[in-house]
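The other protein chains are all here in position, but one chain of the complex has been omitted.
Letters A and B name the chains as they come in the text, with residue numbers starting at 1 for each one.
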Amino acid sequence: MKRTGAISLRKRLVLQLLALAAALAVLLYVTVRTVAGDAAEETLDGVLGAATLAIADELRGGEDGVSIDLPHEAFSILGSISQDRIFYRIAVGEVTVTGYDDLPAPARKLGSGLASPVFYTLPYRQTQVRVAAVERVVLADNAPVAVTVMVAQTRTGQDTIAARVANRAAGLGLGVFALAAILSMITAGSVLRPIDRLAEAVGRRGPRDLRSVDHPSPAELVPLITALNGFIARLRAALTRTETFITEAAHHIRTPLATVRAKAEIALRRAETEEARDTLRAVIRSVEESARSASQLLDHATVVYRSDRLAREPVDLGKLVAGVAQSFAPTAELKDLAIRTQGLEAAVTVTGDRLLLESALRNLMDNAVKYSPPDEEILISLEVVDGLARVAVSDRGRGLSGVNQAELTRRFARGGNVRDIVGSGLGLTIVDEVTAAHGGRLDLSEHAEGGTCAALFLPLG
Amino acid sequence: MRFLMIEDSADLAQSVAERLRLDGHAVDHAGSLADAEDCLSAAPYDLILLDLSLPDGDGRDFLIRQRRARRDVPIIVMTARAGVADRVDVLDLGADDYVTKPFDFAELEARCRAVLRRRGGATQTVQRFAGFTFNPLTAQVVIANEPRELRNRELRLLEILLAAPDRIFSKAQLCDRLFSYAESVSDNAIEVYIARLRKKLEGSGARIETVRGLGYRISAG
Partner (left out) sequence: MRGAFLALGLMLAGLLPAHGFEVEEEASFAAPGPEVAVLRVLSTTDTQIMAPVIAGFQAVNRGITIHYTVANSQQVQAAIVTDGAAYDLVISSAMDLQMQLANDGFALPWQSERTTALPGWARWQDTLFAFAQEPVVLIAARSVFDGLAPPRTRRELTALLRDYPERFRGRIGTYDPERSGAGYLFATQDARLSDTFWRLAEVMGGLEPVLYDSTAPMINDLKAGRLVLAYNVLGSYAAPRLAGDDSTMLIELEDHTLTLLRTALIPRAARSPVLGGTFLDYLLGPSGRALIASEAGLPPIDEAALAAQPHLRPIRLDPGLLVYLDALKRRAFLEEWRAALIQP
């Protein structure tokens, strides 16, 4: 059913949903990273600031100038939150009181009093450091002195946190993507299921099922179904017209054929020369041949048409066989052929299509009458064999002359020994198709003493 | 026999009528259902040949009306509709038999005869010739009160010969009428049936002569 190059709605839907999910996952990743990075920096800044303030609190003035007792905890806390390198400087103006005297002071002027620390990042000792700086005023030698406390910290800890967060975020993003992918598959499936169901419902139909589609479908598919039903209606009308046309055509051709044949027969009766008679005979044969072919084509079409939606009615085989035998009696009589029946009184019923079964039987009878030599007998028997109904037509004709059954039941195939007798080659095909449609089989065999036995086996019921 | 042929196509009707008259039957032709009703009210018929497509209605309606009115003149439907369904259809509606156009006259005759035989009658004339009587419907010849059964081809051969006693029928003519055109038979096949008929007519005083090089004729005594 799939054509290459056809656009798959499912693929397109899934791809779009996946793209959306991917975009979402990336956005999530970036957001989480940024937010977490900011949060990590904020946290670390908070600790750094607290350490700086703790140190600033220990600033003392006095007669000897500024002094400080560095609190161990301030550094220890910094050490406990991350394994980062720490630098500090306590300075009065440009003069370092203690610490790393090359640690740069903040670019802008710091507010004194109880102002919060100022943070800045700068390159220092071949690395980047984050610095918290705060200014306090102390009285040294009775004069107010502004002291700057700077604590710097490398940010490998933040980088580690960022990397960890990035990993988590990537995991989260992947998770979201995977979930979204699964959901998009499910969504695509559920969105497209009605289409699949509709396609299945339409696809399940037999080739001649031209009822309109009334499958329950979502609103979006209603225009499609309406269009489809419109199309089906047009197709149905067209087919009906074609069927009518064929029937009418057959009718209109048969009446002139009948006239031709009648006139030819009359002419033949009156014809004086053998030459004229031969011509007229040929005309009659041709008329007969075309009429017979047309009949069988029509029959075959009927079989094909009806096989698809086989009528399921009980068929009394005895009655059916008797009717067919009776209707062939006059034709058989013309050749002094006797039609003998056997076992018709038994009640043998099968379930199926009476018309098709009759058509099959008529074809067998037609063959038997055609191929039997005069003064012989045709036997139609009905019996039950191994739980199957067996209808057999035996003639004393020329048999099958070695051609196998599969060959004979092929369309337009005819036995090699019957070229002199009018026939279309469809007869056995029709029989074979009818029995197959009924779950039965056709069995062709040759009598030891000559002649053919064609047996239909049909399931009882 | 007297036929009423209800047929739309005048051309076909004329040909069929002519062909039937050759066999000694009387044929009236009605081109429509209305005409058919007129004919039926004017004369009795042994058999009706009914086409289904008629200018003023469907032959099936006519069939139904006939059967409802319990008018039981045998009806053979002759139609261009060749499907099995069509056939079953008309038989169910009360037709006695069914032939599909184009039809073999031998077959039509055989069917007519079969129908009439089943119905047991109609105004069949029994022919007398030489020392025997011949009833084509029962396929019997009676010679000195002794009935003898004729087989179909013997019967038809006798009919052909009796239609023109003393006239010479060529083998080919006889073959054409005795055998189906679908069969291919040699002219000599006819000799078998001539021989059989001669045997059936023994003691009747009728003779079937072989006219060498020309054919056969029947003569009384």
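FYI, a residue touches a chain if its C-beta (ideal position, glycine included) is under 8 Å from a C-beta of that chain, and two chains touch if they have at least 3 such contacts.
This structure is a prediction, so every number in the text was calculated from the model and none was measured.
Undergrad: Of the chains that are displayed, which are in contact with the missing one across the whole complex?
TA: Spelled out, the missing chain touches these shown chains: A.
Undergrad: Please identify which residue in A:Ala40, A:Val97 or A:Leu428 touches the non-displayed chain.
TA: A:Val97
Undergrad: Among A:Pro71, A:Pro194 or A:Gly343, exactly one should touch the missing chain; which is it?
TA: Candidates A:Pro71, A:Pro194 or A:Gly343; residue touching the omitted chain: A:Pro71.
Undergrad: For the full complex, which residue in A:Gln16, A:Ser80 or A:Ser212 touches the chain that was left out?
TA: Of these options, the touching residue for the absent chain is A:Ser80.
Undergrad: Need a quick check: the contact residues on chain A for the chain that isn't drawn.
TA: 67-76, 78-80, 83-87, 97-100, 125-127, 156
One rule holds for everything that comes next: only the chains that are shown with their structure count from here on.
Undergrad: Between chain A and chain B, what's the gap in Å when you average each chain's C-alpha atoms?
TA: Distance between chain centres, rounded to whole Å: 65 Å.
Undergrad: Quick check on the complex: what are the chain B residues that touch chain A?
TA: 8-9, 11-12, 15-16, 18-19, 22, 53, 80-85, 88, 91, 97-98, 100-107, 110-111, 113-114, 151-153, 172-173, 176-177, 180-184
Undergrad: Give the list of chain A residues in touch with chain B in this complex.
TA: Per the touch definition, chain A meets chain B at residues 247, 250-263, 265-266, 268-269, 274, 277, 281, 284-285, 287-288, 291, 294-295, 298-299, 302, 323, 327, 329-331, 333-336, 354-356, 358-359, 362, 370, 374-375, 420-422.
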